[in-house]
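Structure, as structure tokens:
Of the protein chains in this complex, all but one are displayed in their positions.
Here the chain labels run A, B and C in written order, and each chain numbers its own residues starting at 1.
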Amino acid sequence: MRLMIEADLDYALPEPADILLQVEVAAMADQRLDEQSLTIWSDHPIAAVVGEEGIGQRSWARGEGRFVAEYRATVTIDRPPVDLSVLKSTPPRAIPGAVVPYMLPSRYCQSDRLEGFVRRTFGGLSGGAMAQALLDWTNDALVYRAGVSEGSTTALDTFGSRMGVCRDYAHLLVALARAAEIPARCVAAYAPRVEPPDFHAVVELWLDGAWRLVDPTGMATADEIARIGVGRDATDIAFMTVFGSAFYQRQRVAVTRLA
Amino acid sequence: MRLMIEADLDYALPEPADILLQVEVAAMADQRLDEQSLTIWSDHPIAAVVGEEGIGQRSWARGEGRFVAEYRATVTIDRPPVDLSVLKSTPPRAIPGAVVPYMLPSRYCQSDRLEGFVRRTFGGLSGGAMAQALLDWTNDALVYRAGVSEGSTTALDTFGSRMGVCRDYAHLLVALARAAEIPARCVAAYAPRVEPPDFHAVVELWLDGAWRLVDPTGMATADEIARIGVGRDATDIAFMTVFGSAFYQRQRVAVTRLA
Amino acid sequence: MRLMIEADLDYALPEPADILLQVEVAAMADQRLDEQSLTIWSDHPIAAVVGEEGIGQRSWARGEGRFVAEYRATVTIDRPPVDLSVLKSTPPRAIPGAVVPYMLPSRYCQSDRLEGFVRRTFGGLSGGAMAQALLDWTNDALVYRAGVSEGSTTALDTFGSRMGVCRDYAHLLVALARAAEIPARCVAAYAPRVEPPDFHAVVELWLDGAWRLVDPTGMATADEIARIGVGRDATDIAFMTVFGSAFYQRQRVAVTRLA
Partner (left out) sequence: MRLMIEADLDYALPEPADILLQVEVAAMADQRLDEQSLTIWSDHPIAAVVGEEGIGQRSWARGEGRFVAEYRATVTIDRPPVDLSVLKSTPPRAIPGAVVPYMLPSRYCQSDRLEGFVRRTFGGLSGGAMAQALLDWTNDALVYRAGVSEGSTTALDTFGSRMGVCRDYAHLLVALARAAEIPARCVAAYAPRVEPPDFHAVVELWLDGAWRLVDPTGMATADEIARIGVGRDATDIAFMTVFGSAFYQRQRVAVTRLA
């Protein structure tokens, strides 16, 4: 699968501010960057640093008055689908130290508050069967609806409201998986057919020794997802983190399947 | 049903503090106070004021160093059981203005966050049938366990953790009922067989023109509950509100069925 | 002072929903309604019920697909300015039972979390002197900025961010006052020169036996404020509470000084 990706950001800044941008597709074994350019209008030097877990990169910029950035890329994705349900269960003691942080609760994925629900509802399951059950449950229990969640909305909020956008689906699945002692992380991505078009958020579950990519919204298949970065929750995978205030002016994300 | 009630409080205060006490059984048509005494050890004047909705009373005290209070009462309760399920539904526009605040979310009963769950799970129901379904669901979904919730635990937390004590049961049922557009309030009470013995928290649902008392923990029947006060959530029905810090030294609540 | 008030609401509803509207100016001794009309486009009956504390009124409506309402009023306000700083302190035990709930924390005004700050910063003050100090502090510490707070923003959030709109100012002042054992409530209002024009939120502090109206943003003087309703926080004084989802289409509030 080949994707053409375009992302344009335009924000107003009431005061000068440092900005951490994370919009570039990560070069990885299962997704190859054919072409890529990131343009940031700024009088200040831009610096790229490696992303979390050594995946992808973030760029530091400084904005004054207005912040405008443009990203263009063509990516070839070669990622077979994975059948979660057959993957083996891993006892906690066999989970590598570097993966353990993804079993812990985080700000938007309060897995410690969802353990009771997971145990009472999915008590007999483990490993891939548990993961598949949680993925199916999340997809079924939620209604996709834009405009009902805010920046501060958490997995627990979504567990109650039963609606939200990709970010909310991702947070809830990640929280449920961690509550089931399955390491889980959030993934920023580009994917076609996201409605309304925007940056996409999906999930990786650590099962049988590797991270497995899934989209709890069901919008994208594994070979349509171009990963940008990974992290514990929306905090880590935000496309833009402003140290100060920024106001939306205009934003456009377009992802087109080339073949 | 006659109850003998004993409550002893003993708290340490690092600094002098105003204390709002709410431990006295309310005199009401369906519960008659046979005897009652409240003793507060203090060099400062004590003043009683009427409780919320004109039910029961609160006492202002001032504590220095240590705060000790002792309450004794004998109450006769005459309250027939109510079958919620047959009660008629009331359209919102027929709900009196004074009852409307009990349809709104509050700090510990974030009903606005649970509307999605209630609609998707109990969508076809209304009135008493809805109330009975929510009461049964709460009683069944939760496990009674002391020591797992904190002072800051909310209905949404309990909705995820699926465990807690009477206060958590009450908060969750109140939040679910409000999400279903049924007015609901929390009730502080005394009841026998609460385990471990403590102040009890139950719920009143406004159905078919009146408040209906229910115990979502299933511990007490309607004729065993002696109401202290009512309010939106634990904030309003706390047995003790300290403006400052207080540390638990000793507390005892004993409720005995006399006949 | 005479004010001409116009408010137009236009919301889209993905599903039919009950709506509680609170936009009408309350008839009170210090604000006289010269003319008033509320028009709601709906096929369902509308019902008005009395507002909290018997002040003003709320209207129940039912919306399907779209909800449009139009309010027009002319009000004469006769309210002298009040000098808070000279008002006497009231000991807690002299505060009436009906006022006590406004000393307790609420969802958006977590006064229990701000007691430490208030004591350490304003420790020697009480009564009107304390109230004036908290009003001045709030006005000075915050920067008025639209678009930085959300529906879920609390007084504690604003205490950290030091910015927000009228609702955030009101929540913070109310929380600080309650932390100082001064009863405080939020007031929905209309006022001229609110920028951007919108419903306004101000505060009433209970001092020396009466509620005293203040505007922590400093935008409006006492004789320019037409009260709609009162309550514990934004939950109670919302101009519109939807049991379900509603999406903003268009809204206009215009308040003009006639003389």
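Operating definition for what follows: contacts are C-beta pairs under 8 Å (C-beta built on N, C-alpha and C of every residue); 3 or more make two chains touch, one makes a residue touch a chain.
Owing to the predicted nature of the structure, the values given are computational and were not obtained by experimental measurement.
Colleague: For the chain that's not shown, point to the residue among A:M4, A:L33, A:I46 or A:L125 touching it.
Modeller: Residue touching the absent chain, from the options given: A:I46.
Colleague: Touching the left-out chain: which of A:P81, A:P96 or A:G209?
Modeller: Touching the chain that is not displayed is residue A:P96.
Colleague: Pick from A:E24, A:E115 or A:D157: which residue touches the chain that isn't shown?
Modeller: Answer from the full complex: A:E115 touches the omitted chain.
Colleague: One chain is left out of this view; which of C:Q110, C:Q132 or C:T235 touches it in the full complex?
Modeller: Only one of C:Q110, C:Q132 or C:T235 touches the chain omitted from view, namely C:Q110.
Colleague: Tell me where the left-out chain touches chain C, residue by residue.
Modeller: 110, 113-117, 119-120, 141, 143, 156-157, 159-163
Colleague: In the whole complex, what residues of chain A lie against the chain that is missing from view?
Modeller: 18, 20, 45-47, 49-52, 57-58, 60, 92-98, 100-101, 103-107, 110, 115, 119, 181, 231, 235-236, 241, 243-244
Colleague: Contacts of chain B with the missing chain: which residues?
Modeller: 14, 145, 147-148, 150-153, 163, 245, 247
Rule of thumb we're sticking to: only the chains that are shown with their structure count from here on.
Colleague: Which two chains does the highest number of contacting C-beta pairs join?
Modeller: Summing C-beta contacts for every pairing gives the maximum at B-C.
Colleague: Counting residue numbers used by both copies over all numbers at the interface, does the chain A-chain C contact come out same (over half shared) or different (under half)?
Modeller: Same-residue interface.
Colleague: Return the distance between the CA-based centres of chain B and chain C, expressed in whole Å.
Modeller: Averaging C-alpha atoms per chain gives centres 28 Å apart.
Colleague: What whole-Å value do you get for the distance between chain A and chain C if each is reduced to the mean of its CA atoms?
Modeller: Each chain's C-alpha centroid was found; their separation is 39 Å.
Colleague: Find every residue in chain A that makes contact with two or more other chains and list them.
Modeller: 163
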